[in-house]
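Just below is one structure, and these are the notes that go with it.
All protein chains but one are shown in place.
A and B are the chain letters, set down in written order, and residue numbers restart from 1 in every chain.
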Amino acid sequence: MNDKPFPESLIAPGHGACAGCGCILAMRHALEALGKNVIISMATGCMEVVTTPYPETSWRVPWIHVAFENAAAVASGVSAALKSLGRKEVKSVAIAGDGGTADIGLQALSGMVERGDNVLYICYDNEGYMNTGIQRSGLTPFGAWTTTTPIGKVKRGENRQKKNLPAIIAAHGAPYVATASVAYPVDFMNKLKKAAAIEGPTYVHVLAPCTPGWRIDNSKTIEVARLAVLTGSWILYEIENGKMNVTFKPPKRRPVTDYLKIQGRFKHLSDAEISEIQKMVDDQCKHFGIE
Amino acid sequence: MKGWHNETDRRCRDSRAGQRGEEQDRELAGLQADHRRRKVHGVRPLLDILPRASDPQGQTGESRLRLLQGLRHLRQRVSISRDNDGFGGEKMKKMLTGNEAAAIAAKLARVNVISAYPITPQTVVVEKLSEFVADGELDAEFMKVESEHSALSACVGAAATGARTFTATSSQGLMYMAEMLFIASGMRLPIVMANANRAISAPLSIWCDQQDSISVRDCGWIQLYCENNQEIMDTIIQAFRVAESLSLPVMVCYDGFILSHTVEPVDVPEQKDVDEFLPHFKPQYSLDPEKPVTMGSMGVPEYYEEIKCIQQEAMHAAKDKLVKVDAEFGKKFGRRYKLLERYHSDDADVVLLTMGSLSSSVKEIVDRYRERGEKVGLVKVRSFRPFPAEELIDAIGHAKAVAVLEKNISFGSAGALFLDTAASFVNVKKAPLMLDFICGLGGRDVEALQIREAIRAAARAAESGEVRKAVRWLGLREKLVGLRT
Partner (left out) sequence: MIEIRFHGRGGQGAVTAARLLAEAAFLEGKYSQAFPSFGAERRGAPILAFTRINNKPIRIRTQVYEPNHVVVLDPTLIEAVNVASGLKRGGVVVINSREPHKFTGAKVASIDATSIAIENLGVPITNTVMLGALVKMTKIVSLDSIVKAVQNTFKGKLAEKNVAAIKLAYERVA
């Protein structure tokens, strides 16, 4: 029996995240994996807002927020300073949501990777602009309800597929790119450790459910995140120096409807639409060598 | 008539006494019907009973008839939806938030392209518009842009191609598209934007102040500030007309949360009336293979200054246009706003100057002072750009002291409204003393107590004839601040 108390988390409790929030879980695992020798540059978004209402903060590591679109640029600046000051033991880490990464933040991220800056970039993906009230982002999946892709008489939900961020970053020639899930924390943490150890631009993209945004019960976060992986809707892999490796293959891939039907944001889908999504998932799995 | 507005009473008495005829009645009818609208409508049955001018009996008692016809005009000025015994009625009045009013106004204006990025506290504008499009209620292209810079860039492209375009933003978003603001106006594109006024980072704030739109007051957009949700609805509809006739973009500003998220009664104009008021957008120039033009060339030194001079002339012309369009809107829809509003200010020794929803709260306080016989008044500035310098000189030149209450500050100097007002008087012989009160920043509530404090300070200045400290802060938690300001 280990009667030592849990090591003090680098994220203090008392922040304002919703009960069941997948993203704050991702933050906690990330800091556990990375340790205290980091400087975090965070974009405007849920995680930033719920953890830092003046005069309080949840962060027990150095942390800076600047704007919505430039976490990568700020982190690059931090990295340059650390280098010029000879602080080799500290890692510059950028953290942003899918909005701050894939859409408004894409330019800064592209610049960071293209320059080869020594930054670990973590994207927590809850598939929408959740902090401003569940509007669609470039990473909102096909068919999802959001407030800007409502279910109306003429248009029904998001009509575009998720932007393939990991592929975009890999195409820049980043030495390490990985996807992760809050339902597979050990896999997530291992990938972070690997990424942090590399001197150069690395990218880890973690899928993290949002309970109000995905219209799921507060208690279902992990179940939903796991089903994303088990249905092949979200694939766990890494790309190391251009070489792709799937880190988890679901033993018997479940039909996508298992994942869709427990989320309110998909409840409007017709059978035809679900079949369409199944085909998209099938194609994706084929590409990754998953049956 | 018992219970009428004081002014109405006086003029009514004059009219009956002097029997000055039609002109007087029309003047009477031109007064703003206030909240006692139901009483005005109560007169309607009378109009039906009494003989008209065309009736043979109508020839007698003519002057009495004329008075009643004036009432007919007065009744027409009252919006139909207050017409409890009339047509359409309650259907047209709705309880709406400022954001909803903005979205519905854009829909009524039949915009062709909407390109907007969500940001608190404007998000509902974007959401509502996407709902209208998704339901087929609005036939427009709703663009899911990835940032505000792209939002306005897309608007520029759309407007240049001849589409009626609309966007909305706030604070950081407005800052992010700042470069594009100058480009849009420099390219003379009639884009209409709703800006939910919000404080600017750092520190990060989602709450209301007017720093965002004030910070871009130089960008060449017409800037109009709304006092309530009705004004938001009306101003956005007017904005398209003004923008398209001048080829200048218009920014309609309203206080974030205070108006954007507050539900209150709004008269929603009928689509057919808006259609009559707002003709189709017919740009003088647009990108069209049938008649190719080049837009956005390099403005070499031989031409740049002249182009800017013409732009400034257009802004001056905007003053007249704003007044004309507003007058026409008033005739059709029964509501007028003008460039600025004088509220008990004509004989006031102390006048407060405000923009936006704060005007609303100040009116309440001014009423309290007037009840006690104290000569305090308010001038609400609606058009900040173009700045109504002449109108202000006319409105407050007589005052002893003017207290500007504003939710912005130009660091290192003073508040923008104070600066522009003071500049208006720089070559005028008789000018009031002026005090600047910075208040309501980052969502800080401006309470009655603070408004009274400003009035007291202005009154003291009026009495002593001097201002010890021109720029002050209201509602500050002084313990938190090292220096006493």
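Keep in mind that, in the parts below, a residue touches a chain if its C-beta (ideal position, glycine included) is under 8 Å from a C-beta of that chain, and two chains touch if they have at least 3 such contacts.
Just so you know, these numbers come straight off a predicted model, no measurement behind them.
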item: Which displayed chains the hidden chain touches across the whole complex; value: A, B
item: Touching the absent chain when the full complex is considered, from B:I206, B:I236 or B:L417; value: B:I206
item: Among A:T101, A:N131, A:T149 or A:T231, the residue in touch with the chain that has been omitted; value: A:N131
item: Candidate in contact with the missing chain, chosen from B:I258, B:L322, B:A416 or B:A457; value: B:I258
item: Residues from chain B at the interface with the omitted partner, ascending; value: 35, 38, 84, 93, 95, 120-121, 206-208, 255, 257-258, 261-265, 357-358, 360-361, 363-364, 443, 445-448
item: Residues in chain A touching the chain absent from view; value: 16-19, 49-50, 131, 211-212, 218
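Simple rule for what comes next: only the chains that are shown with their structure count from here on.
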item: Centroid distance [mean C-alpha coordinates] between chain B and chain A, Å; value: 43
item: Parts of chain A lying in touch with chain B, wherever the complex brings them together; value: 44, 48-49, 54, 65-69, 103-104, 106, 129, 131-133, 135-136, 138, 147-156
item: Contact set on chain B toward chain A in their complex; value: 117-120, 123, 126-127, 130-131, 133-136, 142, 144, 146-147, 172, 176, 201-204
